[in-house]
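Yeah, one chain of the complex is gone here, protein chain that is, but the others are all in their spots.
By letter and in written order, the chains are A, B and C; residue numbering begins at 1 in each of them.
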Amino acid sequence: MSSRLRLWVLAAGGLGVAVLFVLACFDLPAFGGLRHPYGDRAVHAALARHTANTVSSVNFDQRAFDTLGEESILFGSVVGTVVLLRQTRDEGRLPPEPATVAPPVRRYALIALPVTLLIGLYVIAHGQLSPGGGFQGGVVVATALHLLYIAVDYRALERIRPVGLYEVADAAGEAAYLLVGTAALVTGAAFLTNFLPYGTFNTLSSGGTVPLLNAAIGVEVACGVVVLLARFLDQAVEIESGDRDDEAEAGT
Amino acid sequence: MSGWTAAAAALLLCGVAPAACGAATGPVRRRVPAQNLTTTLLSLVILLLAQGYGRPAYTDPALVLAVLGPAGTLLYVRLLADQLAAHPPRPRSLLAVTALSYTAVPAVVLPLCVATGPGRAMVKLLVIGVLLVLGSRVAARAVTAAVSAGHGRTGPAEGMSDG
Amino acid sequence: MADDLPLLLGLLLVAAAGTAAVLVRDPVRQSFVLSLFGLALALVFLLLQAPDVALSQLAVGSALTPLMVLLSVRKVRRKARSERREEHE
(Lines give C-alpha, C1' and ligand atoms only; values in the text may rest on other atoms or scores of the structure.)
Protein backbone atom coordinates (compact mmCIF):
# COMPACT_ATOMS: atom_id res chain seq x y z
CA MET A 1 0.00 0.00 0.00
CA SER A 2 1.47 3.34 -0.95
CA SER A 3 1.81 5.92 1.75
CA ARG A 4 -0.67 8.24 0.01
CA LEU A 5 -3.33 5.55 -0.12
CA ARG A 6 -2.61 4.70 3.47
CA LEU A 7 -3.20 8.30 4.50
CA TRP A 8 -6.53 8.33 2.66
CA VAL A 9 -7.64 5.14 4.40
CA LEU A 10 -6.57 6.66 7.71
CA ALA A 11 -8.45 9.88 6.97
CA ALA A 12 -11.63 7.97 6.08
CA GLY A 13 -11.40 5.82 9.18
CA GLY A 14 -10.55 8.76 11.42
CA LEU A 15 -13.45 10.77 10.05
CA GLY A 16 -15.85 7.89 10.62
CA VAL A 17 -14.64 7.40 14.19
CA ALA A 18 -14.84 11.15 14.83
CA VAL A 19 -18.43 11.43 13.60
CA LEU A 20 -19.61 8.39 15.53
CA PHE A 21 -17.72 9.49 18.64
CA VAL A 22 -19.21 12.99 18.61
CA LEU A 23 -22.69 11.56 18.15
CA ALA A 24 -22.05 9.19 21.04
CA CYS A 25 -20.77 12.04 23.22
CA PHE A 26 -24.11 13.79 23.03
CA ASP A 27 -25.83 10.62 24.19
CA LEU A 28 -23.46 10.01 27.10
CA PRO A 29 -24.55 11.14 30.55
CA ALA A 30 -23.72 14.87 30.63
CA PHE A 31 -20.35 15.84 32.10
CA GLY A 32 -20.65 16.49 35.82
CA GLY A 33 -24.02 14.74 36.06
CA LEU A 34 -25.37 13.74 39.46
CA ARG A 35 -26.31 10.12 38.72
CA HIS A 36 -23.52 7.68 39.54
CA PRO A 37 -25.20 4.45 40.63
CA TYR A 38 -22.02 2.36 40.77
CA GLY A 39 -20.03 5.09 42.46
CA ASP A 40 -22.60 5.54 45.22
CA ARG A 41 -22.75 1.81 45.90
CA ALA A 42 -18.95 1.53 45.90
CA VAL A 43 -18.64 4.36 48.40
CA HIS A 44 -21.27 2.75 50.59
CA ALA A 45 -19.51 -0.63 50.48
CA ALA A 46 -16.11 0.92 51.22
CA LEU A 47 -17.43 2.76 54.25
CA ALA A 48 -19.12 -0.42 55.47
CA ARG A 49 -15.68 -2.08 55.37
CA HIS A 50 -13.97 0.79 57.21
CA THR A 51 -11.74 1.77 54.29
CA ALA A 52 -11.27 5.53 54.07
CA ASN A 53 -9.86 5.54 50.54
CA THR A 54 -12.73 4.26 48.45
CA VAL A 55 -10.51 3.88 45.38
CA SER A 56 -8.24 1.46 47.24
CA SER A 57 -11.27 -0.39 48.51
CA VAL A 58 -12.54 -0.82 44.95
CA ASN A 59 -9.11 -1.96 43.75
CA PHE A 60 -8.15 -4.33 46.52
CA ASP A 61 -11.45 -5.44 47.97
CA GLN A 62 -14.52 -5.02 45.81
CA ARG A 63 -12.74 -5.67 42.52
CA ALA A 64 -9.69 -7.51 43.87
CA PHE A 65 -10.02 -10.25 41.28
CA ASP A 66 -9.85 -7.69 38.50
CA THR A 67 -6.68 -6.26 40.04
CA LEU A 68 -5.21 -9.76 40.05
CA GLY A 69 -5.69 -9.77 36.30
CA GLU A 70 -4.07 -6.35 35.94
CA GLU A 71 -1.20 -7.47 38.10
CA SER A 72 -0.70 -10.49 35.89
CA ILE A 73 -0.43 -8.20 32.86
CA LEU A 74 2.26 -6.27 34.71
CA PHE A 75 4.05 -9.49 35.64
CA GLY A 76 3.75 -10.73 32.08
CA SER A 77 5.18 -7.61 30.55
CA VAL A 78 8.08 -7.60 33.01
CA VAL A 79 8.86 -11.21 32.10
CA GLY A 80 8.50 -10.37 28.41
CA THR A 81 10.92 -7.46 28.69
CA VAL A 82 13.43 -9.57 30.60
CA VAL A 83 13.31 -12.19 27.87
CA LEU A 84 13.52 -9.69 25.03
CA LEU A 85 16.39 -7.67 26.48
CA ARG A 86 18.55 -10.55 27.69
CA GLN A 87 22.17 -10.67 26.64
CA THR A 88 22.40 -12.84 23.56
CA ARG A 89 25.35 -15.05 22.68
CA ASP A 90 26.81 -12.65 20.12
CA GLU A 91 26.82 -9.70 22.52
CA GLY A 92 29.57 -8.76 24.91
CA ARG A 93 29.58 -6.67 28.02
CA LEU A 94 31.58 -3.50 28.30
CA PRO A 95 32.27 -2.40 31.84
CA PRO A 96 30.37 0.88 32.27
CA GLU A 97 32.55 3.94 32.31
CA PRO A 98 32.80 5.68 35.65
CA ALA A 99 31.00 9.00 35.38
CA THR A 100 32.11 12.22 36.99
CA VAL A 101 29.29 13.75 39.00
CA ALA A 102 29.39 17.31 40.27
CA PRO A 103 29.56 17.38 44.09
CA PRO A 104 26.30 19.37 44.59
CA VAL A 105 24.40 16.93 42.39
CA ARG A 106 25.88 13.98 44.27
CA ARG A 107 24.99 15.51 47.63
CA TYR A 108 21.45 16.28 46.55
CA ALA A 109 20.86 12.85 45.06
CA LEU A 110 22.27 11.07 48.11
CA ILE A 111 19.96 13.10 50.37
CA ALA A 112 17.00 12.76 48.03
CA LEU A 113 17.38 8.97 47.80
CA PRO A 114 16.25 8.15 51.37
CA VAL A 115 13.65 10.95 51.27
CA THR A 116 12.14 9.59 48.07
CA LEU A 117 12.27 6.06 49.41
CA LEU A 118 10.46 7.21 52.54
CA ILE A 119 7.82 9.04 50.52
CA GLY A 120 7.29 5.94 48.41
CA LEU A 121 6.85 3.76 51.48
CA TYR A 122 4.50 6.36 52.98
CA VAL A 123 2.41 6.32 49.81
CA ILE A 124 2.20 2.51 49.91
CA ALA A 125 1.47 2.31 53.64
CA HIS A 126 -1.28 4.94 53.58
CA GLY A 127 -2.95 3.47 50.50
CA GLN A 128 -6.13 2.58 52.38
CA LEU A 129 -6.40 6.04 53.96
CA SER A 130 -5.17 8.86 51.76
CA PRO A 131 -4.50 8.97 48.00
CA GLY A 132 -1.87 6.43 47.08
CA GLY A 133 -1.31 2.71 47.25
CA GLY A 134 0.90 -0.04 46.00
CA PHE A 135 0.83 0.94 42.35
CA GLN A 136 1.92 4.54 42.84
CA GLY A 137 4.23 3.97 45.79
CA GLY A 138 5.94 1.06 44.08
CA VAL A 139 6.94 3.24 41.16
CA VAL A 140 8.21 5.95 43.52
CA VAL A 141 10.33 3.44 45.46
CA ALA A 142 11.79 2.05 42.26
CA THR A 143 12.59 5.55 40.98
CA ALA A 144 14.26 6.37 44.31
CA LEU A 145 16.78 3.56 43.90
CA HIS A 146 17.77 4.95 40.52
CA LEU A 147 18.81 8.22 42.12
CA LEU A 148 21.98 6.28 42.88
CA TYR A 149 22.63 6.10 39.14
CA ILE A 150 22.42 9.90 39.09
CA ALA A 151 24.42 10.37 42.29
CA VAL A 152 27.30 8.05 41.54
CA ASP A 153 27.24 5.91 38.43
CA TYR A 154 25.95 2.71 37.02
CA ARG A 155 28.47 0.54 38.81
CA ALA A 156 27.29 1.81 42.19
CA LEU A 157 23.71 1.07 41.24
CA GLU A 158 24.65 -2.45 40.19
CA ARG A 159 26.26 -3.07 43.55
CA ILE A 160 23.08 -2.42 45.55
CA ARG A 161 20.86 -4.00 42.96
CA PRO A 162 21.19 -7.77 42.70
CA VAL A 163 18.70 -8.16 39.87
CA GLY A 164 18.14 -11.83 40.68
CA LEU A 165 16.81 -10.98 44.12
CA TYR A 166 14.47 -8.37 42.70
CA GLU A 167 13.17 -10.89 40.19
CA VAL A 168 12.44 -13.30 43.03
CA ALA A 169 10.78 -10.52 45.05
CA ASP A 170 8.68 -9.58 42.04
CA ALA A 171 7.37 -13.12 41.83
CA ALA A 172 6.94 -13.19 45.61
CA GLY A 173 4.72 -10.10 45.42
CA GLU A 174 2.52 -11.77 42.85
CA ALA A 175 2.46 -14.96 44.93
CA ALA A 176 1.59 -13.05 48.10
CA TYR A 177 -1.44 -11.55 46.39
CA LEU A 178 -2.61 -15.02 45.39
CA LEU A 179 -1.90 -16.43 48.85
CA VAL A 180 -3.94 -13.73 50.59
CA GLY A 181 -6.72 -14.53 48.14
CA THR A 182 -6.42 -18.24 48.83
CA ALA A 183 -6.36 -17.68 52.59
CA ALA A 184 -9.93 -16.46 52.22
CA LEU A 185 -10.83 -19.88 50.81
CA VAL A 186 -9.52 -21.51 53.99
CA THR A 187 -11.95 -19.49 56.08
CA GLY A 188 -14.74 -20.78 53.90
CA ALA A 189 -15.35 -17.56 51.94
CA ALA A 190 -14.87 -16.96 48.21
CA PHE A 191 -11.47 -16.28 46.61
CA LEU A 192 -10.06 -12.83 47.56
CA THR A 193 -12.84 -12.09 50.05
CA ASN A 194 -11.94 -9.50 52.65
CA PHE A 195 -11.87 -11.96 55.56
CA LEU A 196 -9.83 -10.06 58.17
CA PRO A 197 -11.44 -7.84 60.83
CA TYR A 198 -12.10 -4.40 59.36
CA GLY A 199 -10.43 -2.47 62.19
CA THR A 200 -11.07 1.14 63.20
CA PHE A 201 -12.01 3.56 60.43
CA ASN A 202 -9.19 5.86 59.29
CA THR A 203 -6.31 4.08 61.03
CA LEU A 204 -3.38 2.29 59.42
CA SER A 205 -4.73 -1.14 60.34
CA SER A 206 -8.20 -0.54 58.90
CA GLY A 207 -9.63 -2.18 55.82
CA GLY A 208 -9.00 -5.89 56.51
CA THR A 209 -6.99 -7.41 53.68
CA VAL A 210 -6.69 -4.10 51.80
CA PRO A 211 -3.32 -3.10 53.39
CA LEU A 212 -1.93 -6.60 52.82
CA LEU A 213 -2.86 -6.68 49.15
CA ASN A 214 -1.62 -3.11 48.85
CA ALA A 215 1.77 -4.12 50.22
CA ALA A 216 1.93 -7.15 47.93
CA ILE A 217 1.24 -4.94 44.92
CA GLY A 218 3.76 -2.40 46.19
CA VAL A 219 6.50 -5.04 46.36
CA GLU A 220 5.60 -6.38 42.95
CA VAL A 221 5.46 -3.02 41.20
CA ALA A 222 8.66 -1.73 42.84
CA CYS A 223 10.64 -4.87 42.03
CA GLY A 224 9.11 -5.16 38.57
CA VAL A 225 10.08 -1.61 37.66
CA VAL A 226 13.59 -2.08 39.06
CA VAL A 227 14.02 -5.20 36.92
CA LEU A 228 12.65 -3.42 33.85
CA LEU A 229 14.97 -0.46 34.26
CA ALA A 230 17.89 -2.80 34.98
CA ARG A 231 17.37 -4.43 31.59
CA PHE A 232 17.13 -1.10 29.82
CA LEU A 233 20.21 0.28 31.58
CA ASP A 234 22.13 -2.91 30.81
CA GLN A 235 21.27 -2.56 27.15
CA ALA A 236 22.03 1.13 26.93
CA VAL A 237 25.14 1.28 29.10
CA GLU A 238 26.80 -2.12 29.15
CA ILE A 239 25.83 -4.51 26.42
CA GLU A 240 27.55 -4.06 23.09
CA SER A 241 26.92 -6.26 20.12
CA GLY A 242 30.12 -8.29 20.23
CA ASP A 243 30.32 -9.15 16.54
CA ARG A 244 31.34 -5.63 15.62
CA ASP A 245 33.94 -3.35 17.06
CA ASP A 246 34.12 -4.76 20.56
CA GLU A 247 35.45 -8.23 19.89
CA ALA A 248 38.27 -7.74 22.37
CA GLU A 249 36.02 -7.04 25.34
CA ALA A 250 33.56 -9.79 24.55
CA GLY A 251 35.43 -12.29 26.69
CA THR A 252 33.09 -12.27 29.68
CA MET B 1 -14.47 29.99 42.94
CA SER B 2 -12.32 30.64 45.98
CA GLY B 3 -9.29 32.91 45.94
CA TRP B 4 -6.96 29.90 46.15
CA THR B 5 -8.46 28.27 43.09
CA ALA B 6 -8.29 31.59 41.24
CA ALA B 7 -4.62 31.88 42.19
CA ALA B 8 -4.06 28.34 40.95
CA ALA B 9 -5.72 29.18 37.63
CA ALA B 10 -3.63 32.35 37.32
CA LEU B 11 -0.40 30.49 38.09
CA LEU B 12 -1.41 27.83 35.60
CA LEU B 13 -2.02 30.37 32.87
CA CYS B 14 0.89 32.72 33.55
CA GLY B 15 3.45 30.27 34.94
CA VAL B 16 2.98 26.67 33.94
CA ALA B 17 1.74 27.27 30.39
CA PRO B 18 4.70 29.47 29.28
CA ALA B 19 7.19 27.20 31.04
CA ALA B 20 5.65 24.19 29.32
CA CYS B 21 5.90 25.99 25.97
CA GLY B 22 9.58 26.60 26.69
CA ALA B 23 10.12 22.94 27.49
CA ALA B 24 8.22 21.71 24.44
CA THR B 25 9.99 23.82 21.85
CA GLY B 26 13.47 24.99 21.11
CA PRO B 27 16.87 23.44 21.74
CA VAL B 28 17.75 21.03 24.52
CA ARG B 29 19.59 23.74 26.45
CA ARG B 30 16.30 25.54 26.97
CA ARG B 31 14.15 22.46 27.45
CA VAL B 32 15.96 21.07 30.48
CA PRO B 33 15.67 24.15 32.74
CA ALA B 34 12.15 24.83 31.47
CA GLN B 35 11.11 21.28 32.27
CA ASN B 36 12.34 21.70 35.81
CA LEU B 37 10.53 25.01 36.16
CA THR B 38 7.32 23.39 34.90
CA THR B 39 7.43 20.67 37.55
CA THR B 40 8.14 23.22 40.30
CA LEU B 41 5.28 25.49 39.27
CA LEU B 42 2.88 22.59 38.76
CA SER B 43 3.66 21.39 42.25
CA LEU B 44 2.72 24.84 43.55
CA VAL B 45 -0.51 24.78 41.51
CA ILE B 46 -1.40 21.46 43.12
CA LEU B 47 -0.80 22.92 46.57
CA LEU B 48 -3.04 25.89 45.77
CA LEU B 49 -5.76 23.59 44.45
CA ALA B 50 -5.55 21.44 47.58
CA GLN B 51 -6.17 24.53 49.67
CA GLY B 52 -8.90 25.74 47.31
CA TYR B 53 -10.79 22.45 47.52
CA GLY B 54 -10.24 22.28 51.27
CA ARG B 55 -8.60 18.88 50.95
CA PRO B 56 -5.20 18.44 52.65
CA ALA B 57 -5.05 14.93 51.15
CA TYR B 58 -4.49 16.49 47.72
CA THR B 59 -0.99 17.62 48.74
CA ASP B 60 0.37 14.08 48.30
CA PRO B 61 0.78 14.44 44.52
CA ALA B 62 2.66 17.71 45.11
CA LEU B 63 4.97 15.92 47.54
CA VAL B 64 5.69 13.17 45.04
CA LEU B 65 6.22 15.69 42.26
CA ALA B 66 8.61 17.69 44.45
CA VAL B 67 10.99 14.71 44.63
CA LEU B 68 10.40 13.09 41.26
CA GLY B 69 10.47 16.31 39.22
CA PRO B 70 14.14 17.09 40.00
CA ALA B 71 14.94 13.37 39.58
CA GLY B 72 13.55 13.56 36.06
CA THR B 73 15.52 16.70 35.31
CA LEU B 74 18.74 15.14 36.61
CA LEU B 75 18.11 12.11 34.41
CA TYR B 76 17.77 14.37 31.39
CA VAL B 77 20.97 16.18 32.32
CA ARG B 78 22.79 12.88 32.74
CA LEU B 79 21.61 11.31 29.50
CA LEU B 80 21.78 14.45 27.36
CA ALA B 81 25.03 15.77 28.83
CA ASP B 82 26.72 15.81 25.42
CA GLN B 83 24.05 17.95 23.82
CA LEU B 84 24.09 20.32 26.77
CA ALA B 85 27.87 20.61 26.60
CA ALA B 86 27.79 21.20 22.86
CA HIS B 87 25.23 23.99 23.11
CA PRO B 88 25.38 25.28 26.68
CA PRO B 89 22.54 27.41 28.01
CA ARG B 90 23.32 31.02 28.83
CA PRO B 91 24.20 31.39 32.52
CA ARG B 92 21.90 34.37 32.72
CA SER B 93 18.81 32.43 31.62
CA LEU B 94 19.64 29.61 34.03
CA LEU B 95 19.93 32.18 36.79
CA ALA B 96 16.59 33.70 35.81
CA VAL B 97 14.85 30.31 35.96
CA THR B 98 16.33 29.56 39.38
CA ALA B 99 15.45 33.03 40.68
CA LEU B 100 11.89 32.58 39.42
CA SER B 101 11.41 29.37 41.36
CA TYR B 102 13.13 30.84 44.40
CA THR B 103 10.55 33.63 44.49
CA ALA B 104 7.53 31.57 43.44
CA VAL B 105 7.96 28.82 46.04
CA PRO B 106 7.90 31.03 49.16
CA ALA B 107 5.30 33.32 47.59
CA VAL B 108 2.91 30.35 47.42
CA VAL B 109 4.00 28.18 50.33
CA LEU B 110 4.15 30.86 53.03
CA PRO B 111 0.56 32.15 52.56
CA LEU B 112 -0.60 28.53 52.50
CA CYS B 113 1.22 27.93 55.78
CA VAL B 114 -0.52 30.94 57.31
CA ALA B 115 -3.88 29.67 56.05
CA THR B 116 -3.44 26.14 57.38
CA GLY B 117 -2.05 27.17 60.75
CA PRO B 118 0.45 25.16 62.81
CA GLY B 119 0.24 21.40 62.71
CA ARG B 120 1.17 18.37 60.67
CA ALA B 121 -0.20 19.86 57.46
CA MET B 122 2.04 22.90 57.81
CA VAL B 123 5.14 20.75 58.32
CA LYS B 124 4.25 18.87 55.16
CA LEU B 125 3.86 22.16 53.26
CA LEU B 126 7.24 23.37 54.49
CA VAL B 127 8.89 20.06 53.54
CA ILE B 128 7.44 20.36 50.05
CA GLY B 129 8.67 23.96 49.82
CA VAL B 130 12.19 23.01 50.90
CA LEU B 131 12.26 20.08 48.48
CA LEU B 132 11.14 22.34 45.64
CA VAL B 133 13.79 24.97 46.35
CA LEU B 134 16.52 22.34 46.71
CA GLY B 135 15.34 20.65 43.54
CA SER B 136 15.43 23.73 41.37
CA ARG B 137 18.79 24.72 42.84
CA VAL B 138 20.37 21.38 42.11
CA ALA B 139 18.87 21.25 38.62
CA ALA B 140 20.62 24.50 37.69
CA ARG B 141 23.86 23.32 39.29
CA ALA B 142 23.66 20.03 37.41
CA VAL B 143 23.26 21.79 34.06
CA THR B 144 26.23 24.05 34.79
CA ALA B 145 28.33 21.09 35.91
CA ALA B 146 27.42 19.08 32.81
CA VAL B 147 28.48 21.98 30.62
CA SER B 148 31.84 22.49 32.31
CA ALA B 149 32.53 18.74 32.40
CA GLY B 150 31.77 18.56 28.69
CA HIS B 151 34.26 21.31 27.94
CA GLY B 152 36.97 19.57 29.94
CA ARG B 153 36.56 16.38 27.97
CA THR B 154 38.18 15.67 24.65
CA GLY B 155 35.46 13.70 22.95
CA PRO B 156 31.99 12.41 23.63
CA ALA B 157 32.62 9.45 25.93
CA GLU B 158 29.09 8.26 26.49
CA GLY B 159 25.72 9.65 25.68
CA MET B 160 23.79 10.66 22.66
CA SER B 161 25.71 13.05 20.55
CA ASP B 162 23.73 13.54 17.40
CA GLY B 163 25.49 11.69 14.62
CA MET C 1 -18.55 28.76 34.34
CA ALA C 2 -15.93 30.47 36.51
CA ASP C 3 -15.71 27.35 38.66
CA ASP C 4 -14.76 25.32 35.63
CA LEU C 5 -11.98 27.68 34.54
CA PRO C 6 -9.05 25.63 35.92
CA LEU C 7 -10.52 22.47 34.44
CA LEU C 8 -10.98 24.17 31.08
CA LEU C 9 -7.37 25.37 31.14
CA GLY C 10 -6.13 21.93 32.13
CA LEU C 11 -8.08 20.22 29.36
CA LEU C 12 -6.75 22.65 26.75
CA LEU C 13 -3.23 22.08 28.07
CA VAL C 14 -3.70 18.32 27.72
CA ALA C 15 -5.03 18.66 24.17
CA ALA C 16 -2.14 20.93 23.18
CA ALA C 17 0.50 18.74 24.82
CA GLY C 18 -0.97 15.58 23.29
CA THR C 19 -0.99 17.12 19.83
CA ALA C 20 2.59 18.33 20.29
CA ALA C 21 3.70 14.90 21.52
CA VAL C 22 2.49 13.40 18.26
CA LEU C 23 3.80 16.11 15.96
CA VAL C 24 7.32 16.23 17.42
CA ARG C 25 9.04 13.51 15.44
CA ASP C 26 12.45 13.28 17.07
CA PRO C 27 12.20 10.77 19.96
CA VAL C 28 14.48 12.75 22.30
CA ARG C 29 12.45 15.91 21.84
CA GLN C 30 9.28 13.87 22.02
CA SER C 31 10.33 12.53 25.41
CA PHE C 32 10.27 16.08 26.78
CA VAL C 33 6.82 16.68 25.36
CA LEU C 34 5.61 13.32 26.65
CA SER C 35 6.74 14.19 30.14
CA LEU C 36 4.89 17.52 29.88
CA PHE C 37 1.86 15.64 28.58
CA GLY C 38 2.07 13.43 31.66
CA LEU C 39 2.20 16.48 33.92
CA ALA C 40 -0.80 18.05 32.17
CA LEU C 41 -2.73 14.79 32.48
CA ALA C 42 -1.92 14.60 36.18
CA LEU C 43 -3.25 18.14 36.60
CA VAL C 44 -6.48 17.29 34.80
CA PHE C 45 -6.90 14.16 36.92
CA LEU C 46 -6.53 16.26 40.03
CA LEU C 47 -9.05 18.78 38.69
CA LEU C 48 -11.43 15.89 38.02
CA GLN C 49 -11.08 15.09 41.72
CA ALA C 50 -8.96 11.99 41.26
CA PRO C 51 -5.82 12.51 43.36
CA ASP C 52 -5.04 8.78 43.34
CA VAL C 53 -4.91 8.75 39.58
CA ALA C 54 -2.91 11.98 39.49
CA LEU C 55 -0.37 10.42 41.83
CA SER C 56 -0.14 7.38 39.60
CA GLN C 57 0.40 9.51 36.51
CA LEU C 58 3.04 11.66 38.21
CA ALA C 59 4.94 8.64 39.49
CA VAL C 60 5.04 7.11 36.03
CA GLY C 61 5.28 10.19 33.84
CA SER C 62 7.86 12.35 35.56
CA ALA C 63 10.88 10.06 35.55
CA LEU C 64 10.10 6.48 34.55
CA THR C 65 8.74 6.87 31.03
CA PRO C 66 11.27 9.51 29.87
CA LEU C 67 14.09 7.38 31.26
CA MET C 68 12.96 4.32 29.32
CA VAL C 69 12.49 6.28 26.12
CA LEU C 70 15.90 7.99 26.42
CA LEU C 71 17.64 4.69 27.15
CA SER C 72 16.00 3.06 24.13
CA VAL C 73 17.04 5.96 21.92
CA ARG C 74 20.57 5.69 23.21
CA LYS C 75 20.71 1.98 22.51
CA VAL C 76 19.24 2.34 19.02
CA ARG C 77 21.49 5.28 18.12
CA ARG C 78 24.60 3.61 19.48
CA LYS C 79 23.76 0.71 17.25
CA ALA C 80 23.43 3.03 14.26
CA ARG C 81 26.65 4.78 15.13
CA SER C 82 28.73 1.63 15.43
CA GLU C 83 27.27 0.55 12.11
CA ARG C 84 28.28 3.79 10.48
CA ARG C 85 31.78 3.46 11.88
CA GLU C 86 31.97 0.02 10.32
CA GLU C 87 30.99 1.36 6.93
CA HIS C 88 33.73 3.96 7.08
CA GLU C 89 36.38 1.38 7.77
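Heads up, the rule we're going with is that contacts are C-beta pairs under 8 Å (C-beta built on N, C-alpha and C of every residue); 3 or more make two chains touch, one makes a residue touch a chain.
Rule of thumb we're sticking to: contacts and distances are computed from a predicted model.
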Options "Membrane bound oxidoreductase MbxG subunit", "Electron transport protein HydN", "L-cysteine S-thiosulfotransferase subunit SoxA" or "Stage V sporulation protein AC": UniProt name of the undisplayed chain: "Membrane bound oxidoreductase MbxG subunit"
Residue of A:G92, A:G173, A:G208 or A:G224 touching the missing chain in the full complex: A:G224
Options A:A46, A:A109, A:V123 or A:A184, residue touching the unrepresented chain: A:A46
Interface with the undisplayed chain - residues on subunit B: 53-58
Touch residues of subunit C, complete complex, unshown partner: 1, 4, 7-8, 11, 14-15, 18-19, 21-23, 25-27, 30-31, 34, 37, 41, 44-45, 48-53, 56-57, 59-60, 64-65, 68-69, 72-73, 75-76, 79-80, 83
Hidden partner chain, residues of subunit A it touches: 3, 6-7, 10, 14, 17-18, 21-22, 25-26, 28-34, 36, 38-39, 42-43, 46-47, 52-55, 57-59, 63, 67, 70, 73-74, 77-78, 80-81, 84-85, 126, 129-131, 133, 135-136, 138-139, 202, 221, 224-225, 228, 231-232, 235, 241
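Going forward, only the chains that are shown with their structure count from here on.
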Touch-based graph of the chains, sorted into line, ring, star, complete or other: complete
Chain centre separation in whole Å, for subunit B relative to subunit A (CA means): 25
For subunit B, residues contacting two or more additional chains: 57-58, 60-61, 64, 68, 71, 75
Residues within subunit C bordering two or more other chains: 51, 54-55, 59, 63, 67, 71, 74
Complex contact set, residues of subunit B against subunit A: 57-58, 60-61, 63-64, 67-68, 70-71, 74-75, 78, 131, 134-135, 137-138, 141-142, 144-146, 149, 157-158
Of subunit A, residues touching subunit B in the complex: 97, 99-102, 104-105, 108-109, 112, 115-116, 119, 123, 130-132, 136, 140, 143-144, 146-147, 149-150, 237
Contacting residues of subunit B [partner subunit C, same complex]: 1, 5, 8-9, 12-13, 16-17, 20, 23-24, 28, 31, 35, 38-39, 42, 45-46, 49, 53, 55, 57-58, 60-61, 64-65, 68-69, 71-72, 75-76, 79-80, 159-160, 163
